[in-house]
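I have placed the structure first, in the form of structure tokens, so that the comments after it can refer back to it.
Just one protein chain is left out here, and the rest sit where they should.
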Amino acid sequence: MLQIDDLSLQLPYYASWWRRQWAEVLAGVSLDVRPGEVHAVIGASGAGKSLLAHALMGLLPAPHRQAGHLTFKGQPLTAARQRQLRGRELALIPQSLSALDPLVRSQRQVRWAAQRAGHTAARAPHTANQALAHYQLDERAQQAFPHQLSGGMARRVLTAMAHVSSAQLVIADEPSVGLDPQQRDRVLNALAALAREGKAVLLISHDLRHALPIAQRVTIMRQGRCLETAPAAAFEGDGHALTTRYAQALWRALPDNHFTSPVTQPAPHVA
Amino acid sequence: MSQPRLSALLSTALAGLLLASALIAAAGLGDTPRQMHFDARLTPPNLDFWFGTDALGRDVAARTLAGLTLSFWVGSLAALFGTLIALGMALTAMLGPRWDALVSLVIDTLLSVPHLLLLLMIAFALGGGTHAVIIAVALSHWPSLARVLRAELLHLRQAPYVQISQALGKSRGFIVRHHWIPQVLPHCLVGALLLFPHAVLHEAALSFLGVGLSAEQPAIGVLLGESMRHVSGGDWWLGVFPGAGLLLMVLCIQRLGETLRRAWAAR
Amino acid sequence: MPTALRTKPRLRSVSILAGLSVLCLLSASPATAKETLTLAIGGEPEQGFDPLIGWGQYGHPLFQSTLLTQGEDFSPRAALATDWSLSDDRRTWQLTLRDDVRFADGTPLTAEDVAYTFNAAAEAGGRADLSALKHAEAVNEHRVSLTLHAPRITFIDQLYSLGIVPAANRDNGYDEGYGRKPLGSGPYRLVEWQEGEQLIVERNPYFTGPTPPFERLVFLFTGEDTTLRAAQAGEVDIASVPPALDDAYPETMQRLVMQSIDNRGILFPTVPDRGESASNGAPIGNDVTADPAIRYAINRALDRDTLVEVALNGHGRAAFGPADGLPWSRPNETLDAPDLERAAAILDDAGWQRSNDGLREKDGQPARFRLSYPSGDITRQWLAEASAEMLRPLGIDMQPTRRPWRELRREAMHKDAVLFGWGSRSPQEVYTLFHSRHAGDGYFNSGFYANDTVDNHLDAAQAAASVEQANRHWRNAQWDGDTGYGARGDAAWAWLVNLDHVYAADACLDVGELGIAPHGHGWPITANLLDWRWTCP
Partner (left out) sequence: MPVICPLCVRLLRMALVLLCVAGLTFGLMLASPIDPIDAYLGPQIAQASTEQREMIAARWGFDQPPLVQFGHWLGQLASGEMGWSHVYNQPVSEVIAQRFQRSLALLGLAWLLSTLLGFALGVLAGVRDQSPLDRIINSYAYITAATPAFWLAMLGLLLFSVTLGWTPVCCAGPSGSLSDDLGLATRLHHLALPVATLTLLSTAPITLHTRARMRELMASPVATQAFAQGAGRWEVAWRHGARHACLPAITLACASLGELFGGVMLIEQVFAYPGLGRATVEAALRSDVPLLMAIALFTALLVSLGNATADGLYRLIDPRLRRQG
């Protein structure tokens, strides 16, 4: 479905008041997402995960330099095509809950999402209500304003928005952050359900442990680099199936692997 | 060097240059603004009188420059006094709840009267003239800045490092000197810079209405007031150039203020 | 004497009426094509058209009519009152009213209304000063008597200028709102007053005098600049022109110059500096100007025609007294040409020797004093600076100093020479300027001038039996052969110029014979409004 080859990205920053320099945030990222699959991208915060998501959607802030090429369903994903497919074929579930307009009721925001996805103004309310119901959001929640919703409910409204667009590729950016376990599982299962319906789901998170149950493949990212892409199965035992040391260290550091980690040596640099 | 930053720096330099040249040129004028050339009355702009001459044959260019300097000094003094009063009132508001209530009542009272009306009354109460304008502008402009400073100080009082130094037994004077004043100073500077163009414009308005500077001083408001009589007589240059001069000066001041504020915020 | 007075006016008023009606018949047909006349002469009375608080003080209150009017020679003429007499003790005026006068609502105007008007005006506390009136009462339907506190001939000014209003106790009589809906027996009545903008009046059908030439008048109360623009757009028939804008007005409009006694002069403190100060603390006295020789020399040395050219760019005439050309001032007070030698001789005889730097001195006192003038008035600034220049060759150092009014009053008014502007159609001004009783009283006689003979002449004038007698006394006060306040007497003032009031009028408007205007530039030109004619069809 989606093919990313050697994607690299540079953003400007002001070293001093008048001197501007470029910093490399993504270097040579390559991965692909197949339909019906949940591909998890795991990395520490600041590894450039959200930027990857925005790069895919073509929503990067104006002054940026991007190299490498993206192909979606066989054709190259140019900026124009991105603009055309956004909301229809490509859907993004954003990281922060402040993506919901605080001044508009949730039901109406989902209806707008439906309209933007191509549904006619008449059918849009119906699809919106259906999607919200699908994510167990009752009438009161639908009429509520975003600040009146709990974290989980807001997250589900965002997912409903993606759902309404019947997009082929769904990119979820840190969907489980800040949720209690029960809400978290609910959201992740919803993503898994999307994958089962044949959509390609790119799950971006820093929480390896909870991404594993629903992910088929996992890519580890560090400081803008893709260290390794491994099938979910490789993450078991002491992680010997993993090729890179950092991935192994990450896996062993998890609490249920009793915190063992080769803490002494620094992580090797990929050549 | 990024393009927007470069243009900002360039325009600031230009503004500074313009302002300085105006002030220096005006200093060198001496008596020319008062000289009357009876033979060359009401002549349109020409080679020896760049901005033409007024009904009494005085060179409008010289009078405009003199007027601009006058407005500049009146504006800066008014802005200075306004900021000092604002700082003083903000500090007194910190003395205690009763003081705070009194200060905010005074602020609300002054802010609820339309600006120009308050200016007119104060200037009139002082009998007109330069000092009246400076005091009037200062007295009517400090409330908005005082409100900002008061909010800042209230916020500061709860700041942890201030409470710690209080706990360490530092005297109130020490706290005020070492914590409050340095923290509030940037706001005062920004406030003064914002207040300056306002002060210059209001001084011109007061002189135009006839309460500001007396008719002999070449203040811009007076020049524009006089030119009102000749608008339909076809002598357009009497009003256009002084007004344009004032507009240019206020723009320069705004640009300087903007850049200083950004530089301070970026520090 | 009073009886003779009574018969003559009746004869004269009848002949006038006959003359005017003939004139009307002649000119009735071609001249009245123009219905509405637009005047932009400023002077909007924000207080409204209420005579009791000062409307129409210049003599022609438009909506109301007055008891008497002033002829060209300033002698009293019949108007509402057909005959009038002053009692032997000069305290009581007896007037007989016409019986056919009606208010604009058709109701008759009686002695009751006149008595009410005078009594109410006395307490109204407006601009009209009737403090001299003790009591006014209606003797019968058409006779009224006015009693004064003390003999005062100048009270006749109120008979010329106080408009008669309907008494309060009758229906639609005088009330608080009278100013905005004036009801009078004058030539015009109010149609609408858009305050701050314009006044529209139309003919009063019940007016007994000659029918006014224009059906409707529009008075524009716009600033100098807006008036100029309206004139250029041809929307104004007559406009008052400030001297500076004279050449901006279109050439097609004729320039009407109305002479006035709106004058400017230099007042000299006539008492030496004895360290005293006035009630408000202002120091009194100036050793240089206290010496009459200095004042004579200055009067002799000033070139008044050049002052008119420089200061008024030609719009004015030389002034030698507070009321040039009026019956209560001497006609022959004029000094022909400036005579520096004569002035220098006067100073030499008086002991003012020239020191080496050209400045004169007399027993240690240099001939140097300040000439203060109020700030904000460009004409006075020019006059002060030009006259100072003229005195420099004489060896007198008069330093022009600009002061705001407040400072002038607090410090300079009794110590420096001051450049003042006066001019009124009533001799009362001469009384207040030169009588020692008013020395140091506000703006009156701020030079502390005191001359007993002049005081006697002034008091005799106030107590005179008639205006003619009074005028003889006023003239004696100016110069009675050996003393007086005029240039030949004590020369308390050096009068400089009389301003001419310039008006721009449509070429077709004929305004007839313009009288002499008082201080105000505007309404006074409407004095002979009823004689105006629109000449072209």
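Labels for the chains are A, B and C, by order of writing; each one numbers its residues from 1.
Throughout what follows, a residue touches a chain if its C-beta (ideal position, glycine included) is under 8 Å from a C-beta of that chain, and two chains touch if they have at least 3 such contacts.
The model shown is predicted, which means the values in this text are computed figures rather than measured ones.
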Worksheet item: Looking at the whole complex, which visible chains does the left-out chain touch?
Response: A, B, C
Worksheet, complete the sentence: By the document's definition of touch, the residue of C:Glu429, C:Asp480 or C:Asp500 touching the omitted chain is C:Glu429
Discussion item. Which candidate, A:Pro102, A:Pro181 or A:Pro255, sits in contact with the chain we can't see?
Written reply: A:Pro102
Fill in: Contact residue for the chain not shown (choose from B:Leu116, B:Ala151, B:Ile164 or B:Ile181)
B:Leu116
Worksheet item: Which listed residue, C:Asp83, C:Glu112, C:Asp129 or C:Asp287, touches the chain dropped from view?
Response: C:Asp129
Item to complete: With the missing chain put back, which residues of chain A would touch it? List them for me.
Response: 54, 57, 59, 61-62, 83, 85-88, 90-92, 94, 96, 98-104, 112-113, 116-117, 145, 147-148, 158, 161, 165
Worksheet, complete the sentence: chain B residues touching the chain left out here are 4, 105-106, 108-117, 120-122, 124-127, 197, 201, 204-205, 208-211, 220-221, 224, 227-228, 231-232, 234, 236, 239-240, 243, 246-247, 250-251, 254
Worksheet, complete the sentence: Hidden partner sits against chain C at residues 36, 38, 46-48, 50, 53-54, 57, 123, 125-127, 129, 131, 157, 177, 179-180, 191-192, 194-198, 200, 218, 220, 222-223, 226, 229-230, 233, 235-236, 405-406, 422-424, 426, 428-429, 432, 441-443, 518-520
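Operating definition for what follows: only the chains that are shown with their structure count from here on.
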Response to the item:
Taking the mean of all protein C-alpha atoms as the centre, the chain whose own C-alpha mean lies closest is B
Discussion item. I'd like to verify one number: the distance from the centre of chain B to the centre of chain C, where each centre is the average of its C-alpha atoms, in whole angstrom.
Written reply: 46
Worksheet entry | Distance between the centres, which are taken as Cα means, of chain C and chain A, whole angstrom | 94
Item to complete: Starting from the mean Cα coordinates of chain A and chain B, work out the distance between those two points in Å.
Response: 53
Item to complete: In the complex, go through chain B and note every residue touching chain C.
Response: 55-56, 127-129, 214-216, 228-234
Fill in: Touching residues on chain C, where the partner in the complex is chain B
223-226, 228-229, 232, 242, 244-245, 248, 375-376, 378, 381, 402, 404, 406
